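A single protein chain has been omitted from the complex, and every remaining protein chain is retained in its original position.
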Amino acid sequence: MPNPVAMDRNDVRIYEFKRIDLKGATIIDGFPSVGLVSSIAANYLIKILNMEHIGIMDSTHFPTVSLIRDAKPLSPVRIYAGRKERNGDQIVAFISEFQAPPALIRPIAYTLVDWAEAQRCKMIVSPEGLVVDPELRDSAEISDTVFGIASTAHSRELLKQNGIQSFEEGVISGVAGVLLNEGRKRDFDVITLLAEAHPDFPDARAAALVLEAIDDLLLGIEFETKPLFEEAQRIEERIREIQKQAIVKKDEKGAPRPSMYG
Amino acid sequence: MPNPVAMDRNDVRIYEFKRIDLKGATIIDGFPSVGLVSSIAANYLIKILNMEHIGIMDSTHFPTVSLIRDAKPLSPVRIYAGRKERNGDQIVAFISEFQAPPALIRPIAYTLVDWAEAQRCKMIVSPEGLVVDPELRDSAEISDTVFGIASTAHSRELLKQNGIQSFEEGVISGVAGVLLNEGRKRDFDVITLLAEAHPDFPDARAAALVLEAIDDLLLGIEFETKPLFEEAQRIEERIREIQKQAIVKKDEKGAPRPSMYG
Amino acid sequence: MPNPVAMDRNDVRIYEFKRIDLKGATIIDGFPSVGLVSSIAANYLIKILNMEHIGIMDSTHFPTVSLIRDAKPLSPVRIYAGRKERNGDQIVAFISEFQAPPALIRPIAYTLVDWAEAQRCKMIVSPEGLVVDPELRDSAEISDTVFGIASTAHSRELLKQNGIQSFEEGVISGVAGVLLNEGRKRDFDVITLLAEAHPDFPDARAAALVLEAIDDLLLGIEFETKPLFEEAQRIEERIREIQKQAIVKKDEKGAPRPSMYG
Amino acid sequence: MPNPVAMDRNDVRIYEFKRIDLKGATIIDGFPSVGLVSSIAANYLIKILNMEHIGIMDSTHFPTVSLIRDAKPLSPVRIYAGRKERNGDQIVAFISEFQAPPALIRPIAYTLVDWAEAQRCKMIVSPEGLVVDPELRDSAEISDTVFGIASTAHSRELLKQNGIQSFEEGVISGVAGVLLNEGRKRDFDVITLLAEAHPDFPDARAAALVLEAIDDLLLGIEFETKPLFEEAQRIEERIREIQKQAIVKKDEKGAPRPSMYG
Partner (left out) sequence: MPNPVAMDRNDVRIYEFKRIDLKGATIIDGFPSVGLVSSIAANYLIKILNMEHIGIMDSTHFPTVSLIRDAKPLSPVRIYAGRKERNGDQIVAFISEFQAPPALIRPIAYTLVDWAEAQRCKMIVSPEGLVVDPELRDSAEISDTVFGIASTAHSRELLKQNGIQSFEEGVISGVAGVLLNEGRKRDFDVITLLAEAHPDFPDARAAALVLEAIDDLLLGIEFETKPLFEEAQRIEERIREIQKQAIVKKDEKGAPRPSMYG
């Protein structure tokens, strides 16, 4: 952190295209994590639950890019909401393909929690990939386990009730780490779910494991768990394609550039 | 985006030399794109429609340069307006030769949409060059097609009515990308028109294709489409010349410089 | 200091999870010092005195990380408080594992003193490691001595009464240095205690020496001095482990990253 | 322009040592240009017209330096005024030896025009060196010609009346370029006068040519044109000397520096 830049939560704002009641909803943090576990999980939920694009998170510091999907322009950070299900359970997903630069991570996390509180949502869940020591990797013991960390006594109890193994010692960095700290500071339920993931490519298997834990946690939400692994694989392939996609319309660097503005 | 700089839309302002009624007008975004498609298209429209220089967009962060044309000084970003034609159609063009640095792209786009709304303009159109995979380049299938993306249901319908092929999946970056996102956010009609362009030099052919699509979209505006290709070629040559032009009057770097201010 | 960044004490704030009376308490500055003397000392006190986590110091410029201990998330800078003991003596500890970047050192120190004054605490003590010239290192003369510097006449008298040798000439940098200057400026008691420490690894022995001096200074506080050296060793090992720990959940640099955001 | 810095015209201010009536005066922009044409021209006018030092332009971003001339300290940017002559003609000169960094060019130009308007001056003239293609250099055709560009219809007419050849196409950068754009924006008379100059050293000959054009433009001002070329040469030599001058009293870089402030 050699060059701090003055930036606060006001640099990041949420714009709602449509106002809907989100009281009691659970927010899925789909900002990119190791193995893109969060992105795959959030994408799957959006599709399987047929969630609706209800708004965006925006900032003058976000990439100047529009993603075109199904002939419609998408902002770099989108918010989707599902229907309210049994006993009030409902899912909201924040999803993005871009890796936030360090100076934006706190403003993003603060704005997310501010909004969650304002909407009276009940919980934030961050799907995360766990990078295990190469020597221990793929050991039967770890590779099928989902670990959980919770910001409050209440959410720690919730993990316990659902048999999710506690993550005892370690470090969570990025948006998920700040969400946990904010959760503890504000006494708001924030849970990080970790599954072993490969750090170098999108890991659909880890996402599927975390999704099963989410399914357990949210009693009112039920989604097909059978097609999960196959579908996750398809999402994985799609994300890889986007990343390779060379069709960039306006490339600031490559475009011909008048010499007078060296 | 390693070093975000605090900058907002107030850093970019529009100054009108002359106030005219622009209600219902269509704005052409002439900020440089791949193959300078936008610059060539905007320049052609300004000439063929005999548009009038009505103002500038300015910022303390824009280049400190005056372009001299026909013995008159021009700011780096200019606004031109055409006459109001049949059924209220009218064209306004923003034109610039300078590639905006990343931190200015959003302020430029926001200011443009703010102004468009304040003037009650009806639409913004961004001509863009499409960089195709070298292997597919110049294939008959792609090279004659103009693709369109629209920010709203209304403008998507407009593309359809005019037989402009929908751009389904991809990425639009720069001013045009932010304009699309803002259009969706504010429910304002923004259209990007794409034609295959060569990324390494000004591409008059692509500009001509996009201009034909603009001609189709704006029923009230009619411009000669015959001299289009030849004229476009001339504009292309002129822009190349400007870029090569070595006659720079005051070169901050090369000028003799007192040694005491190392 | 080639590139000053505008930053003031408002960039650093204290959040109290629990309000308790700290009038007359002594604050231990546990920000990392040479040999991690301050960290080891503060950790030991928190454990041996069974201190309670009462709040955090936070800033948008602090690392975006959550430390997980005993399955609970911890912010990068924490505040712990002990019970009020005989004649009102009480200990508050600020503890952190992160090295503050230069631009944050003054805001951290100012905020700490502001808070100390607001709470009507009586003193701030900084445990520090003293890096001695390699040739003199481990000389019997220096290696067992704890040196003290105090910001006021009153605290200099306190050092004298407890037989703590005065540090006559030298330089104290970082948070401890600014605390001393602020103490002198505001006439608030600030003491730095120095013990010879190895600059290259956590030095439990130096921490133990400084802790004995703290025990002397605070008559109302009594802690077992016998297990001090062994316990300090254990803390040292634990801190080393944390530093080596490779299990980082979300690594901004290593994670797969869409190519469109170069 | 990779790293825009927030800076506005308030960062640059004018301080008047003496208030005098400057209504109708013509301002000579003596900020360094190619071949130091502007500096030589402004210096010559100050001497030959015996102009008085009436104020300074200052900014916290200007060099921290005092120029000593005739045993008096001078700020980096000075303002001089001549007497009011026949039909109200009067000359004001801004003069500086320092090359403004890009982020200061607009604030300098804006402040200059703001002040010109507030004083009700009638015109700003920028002497400039024209860097010609090496192949065309010293051709009889170009080397004796002074070209002019004007910001308004009125000032273009003035150039024409005085037989100054119009500069039709090109680029003017730096303070002079921004002055032209501002002149057009505000409808204030700004003229740039260009003479072929060598980019690598102070060019007295070019300055003399521009001075003759200024003499033509300002009917009320008359200065000896005979000693012009010789005097210009002397000024050129003096400026070169200042630049070489090694007697710098306080050199931030070379001075012995306590090692503790690395």
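Points to keep in mind about this one:
When the chains are written out, they are named A, B, C and D in that same order, and each has its own residue count from 1.
In the analysis below, contacts are C-beta pairs under 8 Å (C-beta built on N, C-alpha and C of every residue); 3 or more make two chains touch, one makes a residue touch a chain.
Keep in mind it's a predicted model, so treat the numbers as computed, not measured.
Contact with the undisplayed chain is limited, among D:A25, D:I40 or D:I56, to D:I56.
Across the interface with the omitted chain, subunit D contributes residues 3, 5-7, 11, 15, 17, 56, 58, 60-61, 63-75, 101, 103-104, 242, 245-252, 254-261.
Although one chain is hidden here, its contacts on subunit C can still be listed: residues 1-8, 32-36, 63, 65, 97-99, 101-102, 105-107, 109, 128-133, 149-151, 156, 166-178, 180-181, 183-185, 192, 194, 199-202, 242-245, 248, 253.
The working rule: only the chains that are shown with their structure count from here on.
Subunit A and subunit C touch with mostly distinct residues; of the residue numbers seen at this interface, under half occur in both copies. With respect to subunit A, maximal separation of chain centres occurs for D (centres as means of Cα atoms). Averaged C-alpha coordinates put the centre of subunit C at 57 Å from the centre of subunit D. Inter-chain spacing, taken between the CA centroids of subunit A and subunit C, is 35 Å.
Residue positions 1, 171, 173 of subunit D are each in touch with at least two other chains.
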